[in-house]
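Only a single protein chain was left out; the remaining protein chains are all shown in position.
Moving on, here comes subunit A:
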Amino acid sequence: MISPLEARYYRRRMPLLWWAHRRSYAIFVLRELSSAFVALFIVELLLLVRATARGPAAYESFLDTMAHPAMIVLNLIALAFVLLHAITFANLTPRAMIVRLRGRRVPSRVVLAGVYAGWLLVTAFLAWLLVAA
């Protein structure tokens, strides 16, 4: 139940393209959109696993599909979005996580360096796995 005074309030609605009017909002929407590309990478990985399980013919056919120029372009776009997703996620970590060591607060920069060091370590391990294979 609203009062007669409240009935005269002017209520504004957010325009449909609210995110297009400001750079920071646009970057935010791109970051949200990047989740779809992260999902795409996961789907591709699952398809790869399925093709591998089905034998050499299915695996070769999967590789052929992925080598199509359209797929390469799509995957390059996806890679750009996944990098945006990962980098913005990593950069926000120190604000979300307060880390304490021996009762002292670890400075944001050190937390951030830790996140990137961990990322680098996992990447190096995966690269080693690929090369060793």
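In this text, a contact is a pair of C-beta atoms (placed from the backbone, for glycine too) under 8 Å apart; a residue touches a chain by one contact, two chains touch by 3 or more; residues count from 1.
The definition used in the following text is that contacts and distances are computed from a predicted model.
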{"item": "Name under which UniProt lists the unshown chain, selected from \"Phosphonate transport system ATP-binding protein\", \"Leucine/isoleucine/valine transporter permease subunit\", \"Acyl carrier protein\" or \"succinate dehydrogenase\"", "value": "\"succinate dehydrogenase\""}
{"item": "Absent chain, residues of subunit A that touch it", "value": "5-6, 8-12, 14, 18-19, 21-22, 24-25, 28, 32, 92, 95-98"}
